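Here the complex is missing one protein chain, while the rest keep their positions.
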Amino acid sequence: MKLIIAAIKPFKLEEVREALTTIGVRGMMVTEIKGFGSQSGHTEIYRGAEYAVNFVPKVRLEIVVSDSLADAVVETIRTTAKTDKIGDGKIFVLDVQHAVRVRTGEINDDAL
Amino acid sequence: MKLIIAAIKPFKLEEVREALTTIGVRGMMVTEIKGFGSQSGHTEIYRGAEYAVNFVPKVRLEIVVSDSLADAVVETIRTTAKTDKIGDGKIFVLDVQHAVRVRTGEINDDAL
Amino acid sequence: MKLIIAAIKPFKLEEVREALTTIGVRGMMVTEIKGFGSQSGHTEIYRGAEYAVNFVPKVRLEIVVSDSLADAVVETIRTTAKTDKIGDGKIFVLDVQHAVRVRTGEINDDAL
Amino acid sequence: MKDLLKVSGLTMLGASLFASLPAWAQDAATTTTEAATEAAAEAAPAVADVMDKGDVAWMMISTVLVLFMILPGLALFYGGLVRTKNMLSLLMQSTVITALVIVIYVLWGYSMAFGDAPSAYWGGLGKAFLSGVTYESMAATFTAGVVIPEFVFISFQMTFACITAVLIVGAFAERIKFGALLVFIALWVTIVYFPVAHMVWDSDGLIYGWGALDFAGGTVVHINAGIAALVGCILVGKRVGYGKDNMAPHSMTLTMVGASMLWVGWFGFNAGSNLEANGGAGLAMINTFTATAGAVLVWVVLEMMLRGKASMLGAVSGMVTGLVAVTPAAGFAGPVGAIVLGGVASAAAYFFVSSVKHKLNYDDSLDVFGIHGVAGIIGAIGTAVVNDPSMGGIHYGGNAMGAQIWIQIKGVAITIVWCGIASLVLYKIVDMIMGLRVKEDAEREGLDLTSHGERAYNM
Amino acid sequence: MKDLLKVSGLTMLGASLFASLPAWAQDAATTTTEAATEAAAEAAPAVADVMDKGDVAWMMISTVLVLFMILPGLALFYGGLVRTKNMLSLLMQSTVITALVIVIYVLWGYSMAFGDAPSAYWGGLGKAFLSGVTYESMAATFTAGVVIPEFVFISFQMTFACITAVLIVGAFAERIKFGALLVFIALWVTIVYFPVAHMVWDSDGLIYGWGALDFAGGTVVHINAGIAALVGCILVGKRVGYGKDNMAPHSMTLTMVGASMLWVGWFGFNAGSNLEANGGAGLAMINTFTATAGAVLVWVVLEMMLRGKASMLGAVSGMVTGLVAVTPAAGFAGPVGAIVLGGVASAAAYFFVSSVKHKLNYDDSLDVFGIHGVAGIIGAIGTAVVNDPSMGGIHYGGNAMGAQIWIQIKGVAITIVWCGIASLVLYKIVDMIMGLRVKEDAEREGLDLTSHGERAYNM
Partner (left out) sequence: MKDLLKVSGLTMLGASLFASLPAWAQDAATTTTEAATEAAAEAAPAVADVMDKGDVAWMMISTVLVLFMILPGLALFYGGLVRTKNMLSLLMQSTVITALVIVIYVLWGYSMAFGDAPSAYWGGLGKAFLSGVTYESMAATFTAGVVIPEFVFISFQMTFACITAVLIVGAFAERIKFGALLVFIALWVTIVYFPVAHMVWDSDGLIYGWGALDFAGGTVVHINAGIAALVGCILVGKRVGYGKDNMAPHSMTLTMVGASMLWVGWFGFNAGSNLEANGGAGLAMINTFTATAGAVLVWVVLEMMLRGKASMLGAVSGMVTGLVAVTPAAGFAGPVGAIVLGGVASAAAYFFVSSVKHKLNYDDSLDVFGIHGVAGIIGAIGTAVVNDPSMGGIHYGGNAMGAQIWIQIKGVAITIVWCGIASLVLYKIVDMIMGLRVKEDAEREGLDLTSHGERAYNM
């Protein structure tokens, strides 16, 4: 199985979630994060004191899928999250050795 | 070493933490996430405008342990987090290559 | 490529980010987490009801870098985040199989 | 204190108040001939005008209460309903519009609305810059011979202009351009609000004499704002992601706080409109309790019956609905009639915002029209009903219910037409010159960062 | 203005106010024989009653202040103390109970409490639907011949009924069923609050004549609410996870804001209870400052000494404690005596909620009994002490301190017994019919989503 971690723009979340559901993804974990990358942050000024905010809000998805689905997931995220503007995000793929569904105790692909 | 990632129900956090401490886990990272899975979300209505909220609040644990402890950790989470209702969560196990304790510079199993 | 996960003290974030930029890191994901470890939490008392808060606020960094940069990243975090007090944090290194930049479709080292 | 227990505290749309307004007690030299004549006609010159400090205390605190309705009241009510990224934009709009309208009111607004010019459409510029008004100047109340300091009267009226202007912004929240909004508001109060206030409230005004009942400004404030809001949100267009994205209120807590402050402040608005601290103000006060309570209960019960759950947004929507509906009726209805009026308005607004609005398919972000417009119209017409003795009303004006209803409908209609057309023209002008709407990217990122360079929360 | 500097502004539990309440100024035809007789007996019929607009202004703003105490004050104070997932439920309960009690008050509450029936237990239904009350109706104050509009008096009293009912909900916060709560409150105000108010405040009332001192309603409001709260939370049972889960307040910020609003509004509650704007009201005002300040300091110092740190929750708990304690004593104590009273009540409540309560092992979520009940009792009895000239009090009523303490204890005891038993029965009835408590799953998920279908924050 693979763990796919993706950082995307927050307003793309709903669209990506729907697209992934279509190709058979049945679960994921979503975290609000601060992203740092080539997309620059902004400057805030408070009564003359300037603060460079280097982070931009992003949403991070974690999806564990069977090896066979992994490529489709990466591809779907890539095409759906894309706006062609800087800061669209990254996708990373890692190996997962073991998966368990708490409720039933099912393991690996059955747990997803 | 293994990285164990688990998504569980928020109100189970304290119980799981305690159980893990008992079997020798000495550290973890806890993140509040939005979970998507077979447990359905809910619908909110604001002056007649309906919004389907597809995500349910979950808590995500990340625990790095020595290989020998990994199975016990998975088992402990599975039994403690279980309520037998849908949405109890998932446990994933990944390989960790290297670990460092910032304060002392100790590495790998000594760092945990 | 490597995924480097680090839990550090929140007030060290800016310093660590700058140090990493210097050695060539061009992106990262930052999450606010609750950390559990040997650093003890605190007790809060509300009208006589005591609550042990076992978690301390930490910041979690995730950085994906090419294999060649990984050691330098670990070393930089270790030295910069260090205060020599308990709770300085941990660094974990995992293998990443694949990386994609959403905007351009570039992959692996080019995507970072 | 001889007139203490006389009938008082009641008013008629455009009734004697403003006719006798410029009846200076001391400073007769500054009054115009017209005003002097009016004063002579209405207040027997032999009786010296008296200012009762109880009235002054009441009118000052009422003025403060209306400001409280806007800042922080309305600002929070609106702000809580938008998404986090647009919170400050609503707070800013409320704050800066209030400041802007205050300055305009002093410079030319008061004069245009309540000045001495004998025109049917405006008060002229004779009192521009409040020229001639001193701390000794007095303004008449609804009781002959009873006056209050003109500065207090001006302050009270000024807050009404402010809140009306701020009410509008809810309609195109989350997408309006800040600078353009300020220009629009400056034009709108000048071209729409002051003339309508003059036409409705001044003895020379066009609508004066129709005999419509409007105790505290349901027509001038709520219908006016509701119509300007409706026109505005249609012209500006729907929010990006409308109907698709989750646009749930970012803080129902703050919305509830804002609504509560509206209720609290509304006693200044309604009972203050009596201009005197007496039994008439007491009637307006109790109705402002009961109509609101009735409206809350009706909305809550409807939601329980139709959806199984009563929501906080429902309860506060009912609350505002009741407050709007009772505004024109506050001094005329009986406390039980007011419950009914609030309840009916609540049911109507509920039906409108949860069903009709979606069919009409426009994006009035915070339902300014659905709440203020709809309840304002129900309230204006319903005032004729609850004023009737059969409903426990005091039968002010003495018309039969049917006749009074017809008068009320005419008053509402003229306001809708005038405000609708004038607002449309003004929006178009501002849109052509500077554009009413922010860029799509800015809307996505949120107005707080893109228009104001700040975030509401850095938790 | 001849009576300007006379002793005034002081009251006795059930004293002359309500006896002479129906002393209509104009509308004698509507007064009942009983009322007319009473009025005749107490106010020399030759002297025409006068309404001073300064009193009217003060009583209207006092009424507004008491509403402000509830919405948003108490709602925020309570809401901030619960967990995020139950925030809206507290705000909703506060809002809808307020609306409900307003409607009930107009329909039958006022009549039951202050109607003309010569019963010792209730006022009858003669004034149901406020029948016979017009904007010309006047209610007596504590000074013979000085009256205020009855609508203002009704509004003021109405807010007291509302806040008493809302106070109760803190005890079983985070687990009560919304619909059942509303039914319980409707019954409770009818069976407990109105009769107790009548028995205590009406000249025909059972407790009338005992000579107990209660300036602004410590017994009727705070002890009543505290007892109903205690009975309720014991019956409803502890929260799931009580003593195990972290139930820390989700927003101490909002709790502090709510507490501050309570303090601000309490001046309407206490100084407003004087019914006139004079030196007596001024005494009630300064005591509402000093007792509260003393109570804050004592709680803060105790926490510093016993725990090393003074907490915000401690400071606001002290604040509310002081306010509750001074309520019955506000017009009788001297400013320094009030500091002492507030300080003693604060120490007692501190001891109770941080120690005694845990031993008794019940779950009064927001310490309604521990704060309002305990401080209410200390305040009621302490009133006899601080009223004494030796403590700088004005020695109202003239009893020796010991005798007065005994009278106060009797008054407290009867309230506890009556309210305790009646509340118990009503809870049981509602529980049998519809169940008082939500399902465990719903409690876990939080009442906001499960009872109201919304979340307080979508940040």
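We call the chains A, B, C, D and E, going by the order they appear; numbering starts again at 1 in every chain.
Here is the rule we use: a residue touches a chain if its C-beta (ideal position, glycine included) is under 8 Å from a C-beta of that chain, and two chains touch if they have at least 3 such contacts.
Predicted model, so just to flag it, every value in this text is computed and none were measured.
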Touched by the hidden chain, restricted to displayed chains: A, C, D, E
Candidate in contact with the missing chain, chosen from E:Ala277, E:Leu302 or E:Val320: E:Ala277
From E:Thr134, E:Ser203, E:Asn224 or E:Thr292, residue that would touch the chain that is not displayed: E:Thr292
Residue touching the undisplayed chain, where the options are D:Val103, D:Leu360 or D:Ala400: D:Val103
Among D:Lys53, D:Lys244 or D:Lys428, residue touching the chain not depicted: D:Lys53
In chain D, positions touching the absent partner: 25-26, 50-58, 60-61, 63-64, 67-68, 71-72, 75-76, 79, 87-88, 91-92, 95-96, 98-100, 102-103, 106-107, 129-130, 134-138, 149-152, 154-155, 158, 178-179, 254, 451-459
Touch residues of chain A, complete complex, unshown partner: 44-49, 51, 53
Chain C, residues in touch with the chain not shown (by the definition above): 11, 14, 42-46
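One rule holds for everything that comes next: only the chains that are shown with their structure count from here on.
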Of B-E and C-E, whichever chain pair has more C-beta contact pairs: C-E
Centroid comparison with chain A (C-alpha atoms), farthest chain: E
Equivalent interface positions on chain D and chain E, same or different at half: different
Interchain centroid distance [CA atoms averaged], chain A/chain B, Å: 17
Rounded Å distance, chain A centre to chain E centre (Cα mean): 54
Centroid spacing, where centroids are CA-atom means, of chain D and chain E in whole angstrom: 33
Residues within chain D bordering two or more other chains: 246, 248-249, 307, 311, 313
Interface hub residues of chain A, defined as touching at least two other chains: 31, 94-95
